[in-house]
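Only one protein chain is missing from this complex, and each of the others stays in its spot.
Labels run A and B following the written order; every chain starts at residue 1.
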Amino acid sequence: MRASHQFPGGKGDVRDDMVQMVAREAKAANVDLDIQVYPGASLFKAEQQWNALVNGQLDITLFPLDYASGQVRAFSATLMPGLVRSYDRAKRLNESQFMKDIHATIEKAGAIVLSDAWFGGGMVSKRGCILEPNDVKGLKFRAAGPTFAQMWQSAGASIVSIPSNEIYNAFQTGVAEGTDTSMGSFLSFRLYEQAKCLTAPGTNALWFMYEPLLMSKKSFDKLDKKQQDVLIQAGKKAQKYYEDKAESVDEATIKAYKDHGVEVKTLTDAQYNQWIEIAKKSSYAEFAKDVPDGKKLIDEALSVK
Amino acid sequence: MEQFAGAVRLISRLCGYFAAALIAVSVVIVCEMVFVRFVLNENTIWQTDFVTYSLVAATFIGSPYVLMTRGHVNVDVLPLYLGARKRWWLALISMLLAMAFCVTMVVLTGGYWLEAWNQRWLSNTMWRVRLWIPYASMPIGLGILTLQYVVELYCLATGREPPFGMGKERRA
Partner (left out) sequence: MSPSTQGVIVLVVTLAVLLSGAPVAFGLGALSIAFIVIFQGFGALHVVAETFFHGLNDFTLVSIPMFVMMGAAIGSSPAGKDLYEALDRWLYRLPGGLVISNLGACAVFAALTGSSPACCAAIGKMGIPEMRRRGYPDDIATGSICAGGTLGILIPPSITFILYGIATETSIGRLFLAGVLPGIMLTLLFMLWTLFIIWKRGFRSHALDFRYSWKQKFQSIPKIAPFIVIIIGVMYALYGGVATPSEAAGVGAAMCVLLAVLIYRMWAPARWWAILRDTTRESVMILTIIAAAVLFGYMLTSLYLTQTLAQAIADMHVNRWLLMGMINVFLLVCGFFIPPAAIFLMTAPILYPIIKAAGFDPVWFGVILTINMEIGLIHPPVGLNIYIVSSIAPDVPVTRIMWGTIPYVLCMMLQIVILCVFPEIATWLPDHLMGITH
């Protein structure tokens, strides 16, 4: 079987670790499961993985589900401003109706979830800290995806589109002055050399992205019960591994930014609520317009305590 | 057959004009994007998508024209050293090989286009492009490319064109 992901292989990236862990567990169980891991988008480009997965050409993958939002519009809910808020709440969200609906959508499209994983992120800026909507006015902003772009745009930012391998360059020369992404990417993009301030997740994060460990339903159905159980158990183990490690990944990023003299801030409740008001008018409204049960999904997520 | 060949050549030429136009428009749009962002400091959302997909389309649609004008590079060591008869057979084989690829790709890209059309796929970028539009360039371009290959094959078989375009004069 083939597993693929877009993250660097063998260098301690937690997402690579998760996939490798499942491959190891499957082999150790001695049920004739051999998983070959292709890291670093060496087999499929990141955005190709979804189609390959549902067609059964790829058996296992871990990727930002939002990448498939062009195929399954509801997946936009997994990269939506303010829906998750914190790692603790992410765990409660995993048990909610919202995630039951997302899992059902994934399964209907032809994949099953082995591990749930929410990755926190934030914003960096070359100008100052991004705390309130006013802070992005006129800022040249590179957004991680359409839903966030709608919110930044609504708050007065100028949206620029730049390929991810040119972000550092764009920051250095000033083609872009602000961007949002996961804490892991903030570290690998080395933006601490260019940024003035990082807005980290804390207890009021706007930015969370769902990157599940998925398996092709076609491949899964070909396995016998014993093999299926092994994979499900391995997935649970990988999820637990990630949950224990998530915050230390973020701390490594925060440390790197602080070491380079970058200010690191988190949002207060009041600031968070200001953003939610903007998101309601922009990202949430657009989503509800695009997706038949979009409003229901957002309400379900927001209602989680 | 002569009329068919003429018609295909005309279509290939039109494809060339279309691809050239897409490239020219892309240059203008890139400059517009830089201006809008650097001078006006406003949103630039659709431009990168537009330019990217235009150039993908230019590649596929422009391909028959480039084939007609012998612009696709090949390794011509072997043809150069072969005698006229063997060279003709080699030209036939390599043409059939390339044609087989084109026909297969028409089928595969056609199916892919149909999926995008039926399931209303959108790009995962901010502009949310309906993907059947850029995807359509593949079956169309490769389809015309196949027709152009039929013409090339006809010209080779009837001796209207020397194998690999290697006539008396050295090729450029």
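Basically, contacts are C-beta pairs under 8 Å (C-beta built on N, C-alpha and C of every residue); 3 or more make two chains touch, one makes a residue touch a chain.
Predicted, not measured: the structure shown is a model, and the values here were computed from it.
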Exercise for the section: Can you work out which residue in A:His103, A:Arg190, A:Lys265 or A:Lys295 touches the chain that's missing from view? Expected result: A:Arg190
Exercise for the section: With the full complex in mind, choose from A:Gln48, A:Ser96 or A:Gln233 the residue touching the hidden chain. Expected result: A:Gln48
Practice task
Extract the touching residues of chain A with respect to the undisplayed chain.
Solution key: 2, 36, 38, 42-45, 47-48, 51-52, 55-57, 161-163, 165-166, 168-170, 172-175, 190, 193
Problem - chain B, residues in touch with the chain not shown (by the definition above) - result: 16, 19-20, 23-24, 26-28, 30-31, 33-34, 38, 48, 51-53, 55-56, 58-59, 62-63, 65-67, 69, 71-80, 90-91, 93-95, 97-98, 100-102, 104-105, 108-109, 111-112, 134-135, 138, 164, 169-172
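In this text, only the chains that are shown with their structure count from here on.
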Problem - Rounded Å distance between chain A and chain B, as computed from the means of their C-alpha atoms - result: 37
Handout entry: chain A contact footprint on chain B (complex, rising order)
Key = 37, 41-45, 47-49, 119, 121-126, 128, 131
Exercise for the section: Mind listing the chain A positions that touch chain B in their complex? Expected result: 47, 66-71, 73, 138, 140, 143, 145-146, 149, 153, 158-163, 175
